[in-house]
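Note that one protein chain is taken out, while the other chains of the complex remain in position.
Coming up: chain A.
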Amino acid sequence: MNNIEDILKTQKCKIDQIEVPEELEGRLRTALNRDKQFRLRNRAKVYVAAMVMVVTLLLSFNYDVIAFYSKQLLGYDQVMNDSLKELSELGKGQPVGKGFVFDNGVSLTVDYVMLDENQLLVFYTVKDPSGHVEENDILSIMSLKGFWGEYYHQNSQGIINEEKTEIKYLASFEPPKPFEKGLTLRFSQIRKGTQTPAEISFTLNRNTAMGHTLKETLNETIKVDQAHIKIESILASPTKTVIEGSIQNIFELAKGQLSGERLRPTDLTLKLIANGKEVPVQGGGMSTDMKGITFHSDYDPLPSDLEQLQLELVKFGADHDVNRQFKLGRTNDSEKQKLNILGQIVEIDQIKTSQGETHITISSEESLILSRVYLMIDGQKVPLEETIMDNYDKLQDGTIIHTRTLRFLGAGDELELDVQRMTYSKSYDEMLEIPIN
């Protein structure tokens, strides 16, 4: 028992050396003083919020947004066109025509906005009369500030004219909340190391908003190796189509973490097929947070004469926890050893020992990577030093076999490959019918 107490006492010495930081007193004082203001502000906030609620309730009866949604509710059929150009020719959008001029003569003008349920598109022009428009650093980090929140820039593209005096941009923002009316575009210019902020305010006309063309909760589940992909919803609007889904919810995520069978998706390819034709992909994303692992895939708008809509799971790949050891036999070339890891085959082509190092040559399907691997040499765990001599072979049936050599420092008689994690992708052709009403 004394022994432990001694160890604990050495730990105590460490604690004894800890000095109280000088800032402590100041921190305590500010904490106490902040407290009071905070409380007052909080109370004021509640009153403001309550007042706003009452005012909104009163005003909302003749607010455009209600008109806009009631049309939707009455089954108002949107006229749909693929391209944005056609949409704007049909008057689906709102002219703005407001601008801002910086000190050096560079200007930014918001020409047009187009709103639907998926995004707010802002058409704007940057002009530089001196002909160096591409050198003017107007940051693409922009946001739209509304009363209820701030909506961020998602992506944009632009075309520059030949004289280099102007760029026409089309930028996509998150859609503002339905109550939002006045919006302020916030942007800034960086020149000679100083940042000049600027704003353009405009009022959103909800009557020109386009809503959606197809909105369905799907809740379809597709089984893949060690996981289920849940396709949750589709939201198609005149400017784009978004599929949302999840791979693990927060409980599954936590369960995987605890049981040591985690899953980290690396590759998810979904194909959207409308009337038998593939809809072009615009983008997509995946995130892991308090909601679990969620994803979205973005496609072009759906055709107006939509008769059939299908979603195909093409490919899914993930990094899996394996935590298994595989005994390596020193076979000759006559018979290769095959490891079956989570149903995937890894072939051991050769094991060579030279100059105190062990080189193991393995081959597998192209997408398979042993993302965390150790070698147990006579019971001792050795980390992977490097992977050398990569080689790809294409087989007759089109599959690509990746052969490479894993180099470990150290040599011995008893070899065990300790595979802790592995990444692989697998092709699927699961087809899902999406109901269209």
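Here is the rule we go by: contacts are C-beta pairs under 8 Å (C-beta built on N, C-alpha and C of every residue); 3 or more make two chains touch, one makes a residue touch a chain; residues count from 1.
What we mean here is this: contacts and distances are computed from a predicted model.
Participant: Which choice in "Sugar ABC transporter substrate-binding protein", "Cytochrome c-type biogenesis protein CcmE", "RNA polymerase sigma factor" or "NADH-ubiquinone oxidoreductase chain L (EC)" gives the name that UniProt lists for the one chain left out?
Facilitator: So, among "Sugar ABC transporter substrate-binding protein", "Cytochrome c-type biogenesis protein CcmE", "RNA polymerase sigma factor" or "NADH-ubiquinone oxidoreductase chain L (EC)", the name matching the hidden chain's UniProt entry is "RNA polymerase sigma factor".
Participant: From the listed residues A:20, A:57 or A:395, report the one that touches the chain absent from this view.
Facilitator: A:20
Participant: Would you mind spotting which of A:215, A:262 or A:359 touches the chain that isn't drawn?
Facilitator: Looking across A:215, A:262 or A:359, the contact with the absent chain belongs to A:262.
Participant: Contact with the hidden chain only, please: which chain A residues?
Facilitator: Missing-chain contacts on chain A: residues 1-5, 7-9, 11-12, 15-16, 18, 20-21, 23-25, 27-29, 31-33, 35, 253-254, 257, 262, 264, 288-290, 371-372, 381, 383-384.
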